[in-house]
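The chains shown are only part of the set, and none of them has been moved.
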Amino acid sequence: MRATRLFAINDIRTVDVPVPVPAAGEVLVQVEACGICGTDRHLLHGEFPSKPPLTLGHEFSGIVVGRGAGVSIPEGTRVTCDPNTWCGTCENCLRGRVNLCLNNVATGIHRDGGFAEFCAYPAHKAHPLPADLDPLHGAFCEPLACTIHGVDMGAPKAGERALILGGGVIGMLALQLCVAAGSEVMLLTRSPAKQALGRSLGAAITAATEEEARALWPKGADLVIECAGVTDTVECAPRLTRSGGRVVILGVLPAGQTVRIEPFDLLFREVQLLSSFINPFTQDRAARMIATGAIRIDPVISRILPLEEAAAAIIAPAPPGEIRAIVRP
Amino acid sequence: MRATRLFAINDIRTVDVPVPVPAAGEVLVQVEACGICGTDRHLLHGEFPSKPPLTLGHEFSGIVVGRGAGVSIPEGTRVTCDPNTWCGTCENCLRGRVNLCLNNVATGIHRDGGFAEFCAYPAHKAHPLPADLDPLHGAFCEPLACTIHGVDMGAPKAGERALILGGGVIGMLALQLCVAAGSEVMLLTRSPAKQALGRSLGAAITAATEEEARALWPKGADLVIECAGVTDTVECAPRLTRSGGRVVILGVLPAGQTVRIEPFDLLFREVQLLSSFINPFTQDRAARMIATGAIRIDPVISRILPLEEAAAAIIAPAPPGEIRAIVRP
C-alpha cells in the first residue's frame, strides 16, 4: 500500500509499504479521510519529538477491514480513531487523568497513523460512526474531542458571552460548541473570510483585533477560549475577560516560550486561567455530535487531497484562509 | 477618642477625634485589637488609592457599645468586622460574586476603620464571637476569611500534597487550613524562624528556595498556594505544581507589574492558574474556626502595640521575622 512517511526531520515522502497486520486486540482500518494538522508540520520540522520512520496522520476515520484476535467490532463498520492510547497504569491514569498519561502512545505520532491506505490500531480506540455519515466528517472527531474538553472546562452557560480567539479548525469548533451551549459568541480572527465563516456558523459578531473586540464588548466576555496558539492572543485573553470570568487556553505555544501576564489584574477581577490538553473521555461525545449533525463540518473543509499530495501539503505552510485540508487516500 | 489617621500620602498620625455616632443600621464597637497589614503600608505610600483624611485599620474586633436604629445585636457582644460591605445591586453582586462588587465600601480603606478606640460600621458586617475568646484573636478573622476563600478554590484533599509559598500571616493560615484538610504540607519561606514556626503549625517539611522544594518533592505539589506576592514566587508556582494540579494566587503584586509564565508547560501538564480575591461568604466560617481553636492564632502574633505606636509601626517596614503586629487601643 501507499503511505506518507516521515523519514527524518524535513524528509517526508509517500512510499510503498506492506499493509499492516492487526495484532491481537487491533483493528485494520481502510482510511477514508485524514486531516492535516499543525502538529504534522511540527513533527516534520522537528519542533515536536518523534522517532522516524513513521507514517503520520492522527485525525482520521475509515472502515474496519480486518481484526486481530479478540476484537468484536464487525468488519464493515465505519470508525473514527482516538489516537491517544493511555496506559491505564501510570500514576495519572490511576487517578483518572488519562490525558496526562505518562506512557501515552499516539497513533500517527508514536506509531504508524492515517496518511496511508490502511492503518492498524487498538480496537478500543475505534469509535463507531453511522454507515451513512459523510466519510470525510469522521476525520474531525479528534479535533472536536479536544475542543469539547476545553469547552467543558470553560463551562459556557446560556445567556453568557463567549469570545473565541483564532479562526482555525479548533476556533470554528469551539465557536459552534459555545453557540450550542446558548452563549452569545464573538470570533476574533484577522482574516475577513474566516470572520464571515464564523458568522455563518453562529457567531453573533466578529473582530479582527483586541481593540475591536474591546470596543464591541467593553466589559469583556464571561469565557475566552484561546485557539490561536500565539503570544499575542494568550496575553490578551485575560484582558478581554469579564470580571469573574474564565480563560481556557487550547492553543499550543512552543515549549520554553513565555508570555507576560499581570497578576494584579487577574486577582482583583478573579479571572481564572485554565489550560486544556487533548481529549480525555470526550471522543465518544465528539463522534455523536458529528454523527447527529449538531456540529457542522462541511464549512471547515477547505481542500480535499489525494494521498500522493499529502507530503507536499504538509511541507508547505497552510495557504491563507485554509481551515482544514483533508487527505482522501 | 484617639485614632490613627492617614492625612495624606506618607502622613499618618494619631490624633483626637470625636467618638463616631452609629447611623441607622450601624454598630459602635470599642476596638480590642486591630492588625497591621501590608495594605496599610500600601495606603500610606499611595500605592493603593485612598481619600484621606481616614482612620486606617481593617482587621479588627471589639465589643458592641452602641447601636443605631434597627440594630438587634446586643450591646456587650464581642464581634469581628468584615470590612468589605458590598452593595448588593451591582452586576457582580446580583450574580453572587459579591467580592467583585463594583461599589464595595471597605471599613478602614474607604471609611474610618479600627486603629481607634471606637469604630462605627454596618451591623450586618459585625460577626459575633464568643465572650471568652482571647480578645486579640478576633482581629484575625478577616485575613483568615480571605485565606479560606483561596483554599476553597484550591480544594485540598486528604492525602494530597500542598505547597505554601511565603511565611507571612496568609501563608501560616493557608498552611493550617491545608493541614486541617488532611494534606501533607510543605512551607517555602526564606526565614529559618518562619520555617520552624511552620513546622510547629503542622508543616511536614520546609524549604527556603525553589530548588530545595523541587529536590524534596520532585513531582511537585497537587496544590500550590502563593502567599508571598512577589514575582519570583508567582513565576515558580506553576513549575512546582504536579501534573494535573492547581495553583492559587493569594499574594498581591503591584498593578501593572507582569510576570512570565510558560503556556506550553501549563497546557501539557494541565496546570490551572487560579486567583483568589478577598472573602466572599467566608467571614463567618473564619470566625467559627477561630472561636473553636481549629486555627491557632497565638503563634502568629509577633508584637502587641498600644495605639500611640501604631503610626510609627506602619511607617516602618515590618521587622524581619514578624508575622503580625496587633494594635491594642
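Letters A and B mark the chains as written, and numbering starts fresh at 1 in each.
Note that in this section a residue touches a chain if its C-beta (ideal position, glycine included) is under 8 Å from a C-beta of that chain, and two chains touch if they have at least 3 such contacts.
Note that the structure is predicted; figures quoted are calculated from it, not measured.
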Complete-assembly copy number [criterion: all chains share one sequence; 2 shown]: 4
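Note that only the chains that are shown with their structure count from here on.
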Distance between the centres, which are taken as Cα means, of chain B and chain A, whole angstrom: 43
Seen from chain B, its contact residues with chain A in the complex are 92, 95, 97, 99-100, 234, 243-244, 249, 251-277
